[in-house]
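Presenting chain A:
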Amino acid sequence: MRVGLFVTCLVDQLRPSTGVAAVKLLRRLGVDVVFPETQGCCGQPALNTGDPELARKAARAQFRAFEDCDWIVTPSGSCTGMMRHHTPELFRDAPEAANAAHLAARTLEVSEFLEQVLRVKALPGRFDARVTWHGSCHGRRVARVGDSAERMLASIAGVQLVPLPRAEDCCGFGGSFAATFPELSAAMGATKCAHVDGTEAELLTGNDTGCLLHMESLFLKTGRKTQVRHWLEIAEEASRERAPC
Partner candidate 1 sequence: MLAEPEAAALRTRFADALVRAGGEWFAVPDAAAAARVVNDILHAACVSSVAVDDTPGVRTLVTATEQRSVFLSSTVQNKHRFAEAGAGVTGALAGIAATGTLVLAASRSTPRSTSLLPPLHIAILDGKDIVGTLAESFARFAAHALPSQIIHITGPSRTGDIEHDLTRGVHGPQRVVVLCLTGAGS
Partner candidate 2 sequence: MLTPEGDFDARSRAALATPALGRAVRGTVDRLRNLRAIAEADADLTRQRRAAATEARTRAIDKLPELLERFTRNCEARGGVVHRAPDAASATAIATSLLRKSGARRVVKGKSMVTEEIELNAALEGAGIEVTETDLGEWIIQLAGEKPSHIILPAIHKTRHDIRALFEKEGGTPLDASTTTLCAHARRRLRERFLAADAGISGANFAVAETGSIALFTNEGNGRLVTSLPRLHLVFLGMERLVENFADLAAMAEVLPRAATGQDLTSYFSIITGPRHRGELDGPEALHVIILDNGRSRLLEDVAFRPVLRCIRCAACLNVCPVYAEIGGHAYGGTYPGPIGAVLTPVLRPEEHAARELADASSLCAACSEACPVGIPLDELLILQRARNATLRPKRALRLALRIALSGLMGDKAHGTSRRLRFVAKVLGAGTPQRRALAKVLPMLARSEAVRALPVIPPQSFRELWKALQAGENTRAR
């Protein structure tokens, strides 16, 4: 089983630790994950800013990069949505429709891979923290990832997962949206921050690096102490072998 990591642009450039965590966790679970180096972007920023042609170009490169992988796993709910739903749409009735369908069928968010392919019931190790979850809107509604990441997270001993009120609401990131309307994006984030405050969680986690960086940037700006980490980093840290005492 050849499993390719699609690391995503944001993780590659701004939060490589999430990619490293994904690789280490998967290895500890016995998966020899590879990183096809010709991979690029899923194409979502192009599509969302009105350039479907460029998005197709991105997708074609992905077809090639992940050609020989049985599975494509990614830490992002949003990119999963792009590759699973929008990419086939972009190639509907096009010669590469089969390639798009093939890409879509193999793409899984890491937690889905753990649950559906590895049949993991509970993740190893321990992580003591009061945590709340903000999932990716695209992961939820476009990729339909479901609650697998939350389940994986909750399965770690010591993790106290507190439900976030209105967890299904967008945090205001939205990719180009945050850059086009910074104040509006921050106002939406402020509403999300207030909900996070209410949970008294010490740590906010999720499966979309865009949302998490956005929330972190607002926490820092407003002097909040809440930590922000991708759930894979939590899972990886928990699974580290600890010296016996």
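Quick note on the criterion: contacts are C-beta pairs under 8 Å (C-beta built on N, C-alpha and C of every residue); 3 or more make two chains touch, one makes a residue touch a chain; residues count from 1.
With respect to how the candidates were assembled, all candidates are chains of the complex that A comes from, given by their letters.
This structure is a prediction, so every number in the text was calculated from the model and none was measured.
Between chain A and the candidates 1 or 2, touch in this complex occurs only with 2.
Touching candidate 2 in their complex are the following residues of chain A: 7, 9, 11-17, 19-20, 23-24, 27-28, 30, 32, 35, 37-41, 43, 45-52, 54-55, 57-58, 60-61, 64-65, 86, 89, 137-138, 141-142, 168-170, 172-175, 177-189, 191, 213-214, 216-218, 220-221.
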